[in-house]
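Missing here is one protein chain; the remaining ones are kept as they sit in the complex.
Order of writing sets the labels: A, B and C. Residues in every chain begin at 1.
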């Protein structure tokens, strides 16, 4: 028997065709499976890219009906309801402002902008326009992190004393890698700090609370790299290969953050540890389905870290996935986060993390850079 | 600019609407992302289910145009090109035979059938009909397993001496769980053996080779469970809660297999270890993106097991996924395996694992059951 | 101020000067530190060895006053109170019988003898002579194993369903290693079975209970090795490189045991897993200070394996060692086990494990060998 459905899809316009844009496509394709209660399909109906040939190929490869080489036109396309900003950081500000003006709901990749002043403005404009706005911090949507949040709120680890976070990678460890945009200050703002530490900062805010003061130090280990234009010549690296920071939170906790792109052997080591008066939790992206928990509520002779396999129906969001105990992948964090954003649109709910969280994150990064420059502790600015 | 594509989709008819069918839907939705070179979309155009209300809801929930309550009709539907058999085991034989007769390509869930005689017949009929046939052993498609296969073939561990495999779970450990079909011999054939050990057997065949003789022992630990119809009464459990087997391979290697559904704390512990004359490999589904390797080719003072994080572009299939080092999930094994099946259809290639592999797997299970019954070693029958 | 003590030491006569004898010396030297309540020193006053030069050197190196090249003389030495049998397996029977006749207390290395008939006799003779007798199964004295025993007895894992034990090593993996005594059946009895599996069997008996029936299979992977006398010629290996066994316990539990000396990468992998109706425990000698525990008594959302770091004052024996949390070493199992034996001597207590445990262990090994030979399950003989 043939049936006819009247599911009106939500139409998304995608700005960008890079690796991150493709991960967003994954979310759009799987949300209908994970969020059947939305009773809708998500359709990417248009894509913008600077280079015509590449954007045309991308649209063909992934079955997207229209492509643009002018982002303003895509943003103004009447069929597009949600704007997905997956562009280089310096374009976030301008495109988000146009989208807000057009009354479009916005999903913006992290970091929200290249400095906290433009980021604060983006937040205010989006709020004033009354559109829904999301910043993409996909890791806080993973079930193990959501369980961590829940356990902390339920008092499993008591009052928080310490946060220890790292994002260690080694993708830049080969000195023969050419001097791409990420190594140039005017294009990238910072190095491992803005690229990696920003995720740690988001998880610290999510799990512990707001930061008051920071100090820190960046370091460039590989000082010269071959020029993209002529690999026989060397150009100077201007952004931090690694960054270390110390933190005071508003609630009295303290902590440390480290990020690196030259940490040999670390592939995707986003590590979070929260120590409290009655326990600790530990998580690591490389084993994203596991959460370690220690609690002094256990009988003394068996007090120990346990490795919770966060994959069953008692855990956050897991009923939406597979039969119990099927490990999920990193991109499923996008699917959950985006699914909740569409739910917020359909049911007119507040969505968090939004541009406020994105703006504060930029403010913390700026404070860390200033602390490094001035060799002292710096207060985090507020919007 | 609007573009028009001429991607003719491949149309799939889905038999079944259970948990496993939903995992197959995931594969159909993500294959276009992972296999852009197919230049096609995969569409599930029809679904069969026994109960009309449930199949109608399922078709609505997941946007499938037609539903049937008679599987023969679905199989004969002219718009359907590929039949996906995700039904209870005892229906695989009948539906596969009709599909082959209709000239439809077939994807069949494991185990191929409830005994090796019908399984052998299914293999022969499908071959004679000239249709493409696949058995769903999704784990052998995970990148870490494919890397293991490659390393073994390249000689990293030398001549294989020993295989050690387990599939340990605890989903049945609560004795108050009612007496469902899986506990009844006439419906399920066996317990942990057919349900779990079958996957271990497939990986053993894939990585080590064919088996010659087996012995084994099943055990029912929870002898009675509440009746589904009246939970105040108890009925007898007839299928093994756990099964242990010893193996002689044709190439001289030996090995052991254990499966359990009452192994407290083990959630999805599909564990594989292959020991050779010059090294070993170890893998475990709970950490599916990791492969352990030991090789005597390393300098003596640093010989050790290493934990390869199988998530970058040097590893099998990883270019199809995300930027390097993004862990994937269990269901991505379906996506890869199914993607390769559609490629085999489009390019008329042989697909492995197919009904031959499914039939041999059934033969091994039957030999293990016989060995248990007779308390002796039993040869594995061949088609 | 000078003080004078009247601590009368216990005098030990050591038969053997190999690697194992030196580990016993460690125990004798450290017991006074770990068991101050014994108020005694342990002195090794004599050592026996076959080769005069080597035994003289050994006695000098470790400060032992007398040496003998005739073990009967050492056993009859009036100054010697305790006989430590650290000789090749085939000499255990004869020396233990002389020692019992002389009324000396006996510490005997495992296995008790080369077959269960002589072992049963040794047990009976020692009992009749009224001497204290110990078999050296040092691993059951490690704090983590003692904690496992305690947790099982306290019901943490419920009724035992399954035992999974392995002792995997790779010391024999190099085929150029010459054909030493351990590869000859008449000298060694069996290979990995008697050498390694015997420890697994002891832990199975300690933690689970007595075995009823066994089946098993041994395998020689490296069939020829260079002769000790002429390395250009090859001789045949006669003892198992690996052994696999299945077990039925008297209490209804089942289990499996594997041992290997050619398991590449495994260095000292004595692994024990006990699965029960309400939990599981796991332990591994390579991380001897850790015990994994899973218990369904935990709240569902945080049920998980925990890794107990068995090194603090709440754990068995740990008050005897160091400030909390200082990991101990493998040889400390000898120190604890021997310390308890001296306490049994001084306070006239029963000591377990003794020759009874040694004899049963030999009986299980013999049953496994017979099962392999006859291709069927075999009952374990009793004294």
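The definition used in the following text is that contacts are C-beta pairs under 8 Å (C-beta built on N, C-alpha and C of every residue); 3 or more make two chains touch, one makes a residue touch a chain.
Note that the structure is predicted; figures quoted are calculated from it, not measured.
Across the entire complex, the residue among A:10, A:157, A:211 or A:359 in touch with the chain not shown is A:157.
Considering C:267, C:297 or C:343, the position touching the chain not shown turns out to be C:267 (whole complex). Remark: the omitted chain is touched by one listed residue; of C:178, C:226 or C:327 this is C:327.
The omitted chain makes contact with just one of the residues B:53, B:301 or B:350: B:301.
Listed by residue number, the positions of chain A touching the unshown chain are 157-158, 161-162, 164, 173, 175, 215-217, 219, 221, 241-242, 244, 246, 248, 252, 254, 256, 258, 260, 262-266, 275-280, 294-296, 303-305, 375-377.
On the side of chain B, touch with the chain left out of the figure occurs at residues 147, 151, 156, 293, 298, 300-309, 314-315. Taking the whole complex into account, chain C touches the unshown chain at residues 1-3, 5, 7, 19-20, 22-23, 25-26, 29-30, 32-33, 36, 41, 56, 59-63, 65-68, 169, 171, 267-268, 285-289, 309, 311-312, 322-332.
Quick note on the criterion: only the chains that are shown with their structure count from here on.
Per-chain Cα centroids separate chain B from chain C by 42 Å.
The distance from the centre of chain A to the centre of chain B, each centre being the mean of the chain's C-alpha atoms, comes to 34 Å. Chain contacts: chain A has residues 309 touching two or more partner chains.
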